[in-house]
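Note that one protein chain of the assembly has been removed; the remaining protein chains are unaltered in position.
Now for subunit A:
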C-alpha cells in the first residue's frame, strides 16, 4: 500500500507504503514521517484526506488506524508545521470547498486529557464551538462562545417572540426568546453558528422558558466570559445529522458526520458539565497593597493625595496591561487564522476537487 504526502512547507512530496492491516502505532508513524522528510527537528501536524475529501487530523492511534483503513488504496497525507496549522481547516469539505469551516473541531480539555492530542496548538485560542451534539436533538444546537479578554464584542441582540411548540393539546404558541440582530464583525457573527431568528432555548444549561427578555439578557451577560447558548436554528437545513451516513449529494452539504466518525466520538465532542464551566472560570484579581502607612495630616495635603493616587493607579495600570496583552494575543491568533484562510482561498493549487467516490487509484502526485 502506498501513501503519498505533501508537505506544506515547501510542497515536497514523498510516497511510501504501510501495512494496511497492521499500520502500527501513531508514534512510529510520526517518526517515520519526520524521518522520510528529514524534518526531525520540526513540530508537525499530520492530516489526511478522507473519502469525502475532508481534511482530517492524524494525531493518535485511533485516527491513524482509521486513516489507513480508509485508504483505497492511496492515502493522502498532509504534513504541516505545527505553528501554521489552522484547525478550522479540518473537517467537512475542507479540501473540496475552500470555505471557512462550519464546524470547528477543538478541545479545550487539553489540560486535563493531555494524552489525546487531537487538539489545538497552544498558541491558538478557541473562539466558539458546537458542543453536546450527541445528547441534543438534531434540531437544536449548543454553541459555546469564548471571550477571553477578546476585543471583539459578543455582538448580538435578542428579542421576544413567539414560537410554536407541539404539546399534547396540539400546536401551541408560546413566548420565546430569539436572536434579533448580529453586529457585523462581532464574535457571534464570525462564528457562523448563530443567526438572526434562532430561538434561544438555554443559557449555560438553564432553560429560558418562562423567563423574561431582561432575565435572559442578564443571564447571558453574567455568563459572557463563557457563554453557552442552546438554540433552535431558524435555518434547519444545516443541522448535524448523527444517525445516518451522509447523503450529501451536493457539495453544499455541511454534514460533519464523516469527521465525527473518523474519530472516537467521546474524544471529539465536548459535553457540557456545569462544574466544568465553573472550573475554567476566570479568577478575580487581588492586588496586595504596600501596607505603608498613609497619612492625611491636613486637609488637601499634597503628600496624602499623591500617595493615594499612586495606590489608586496601581491596580488599574496592571489591569490595563493584562488587557493589552490579552488583546494582542487575541489579535495575533485571529490574524493567523485569517492569513491561513485567505491563503487557502487564493491559492489555485488548493482546488483539490476530489470527486465523490474517492481518490484516483493511480496515485498521481497531486501538485499543490
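In this section, a residue touches a chain if its C-beta (ideal position, glycine included) is under 8 Å from a C-beta of that chain, and two chains touch if they have at least 3 such contacts; residues count from 1.
Here, contacts and distances are computed from a predicted model.
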item: "Glutaredoxin-C8", "LLGL scribble cell polarity complex component 1", "proteasome endopeptidase complex" or "Septin 9b" - which is the UniProt name of the missing chain; value: "LLGL scribble cell polarity complex component 1"
item: Touching the absent chain when the full complex is considered, from A:158, A:193 or A:231; value: A:158
item: Residues of subunit A in contact with the chain not shown; value: 147, 153-161, 180-181, 188, 203-204, 206, 208, 211-225, 227, 281-300, 304-306, 308-309, 311-312, 314-316, 319, 323
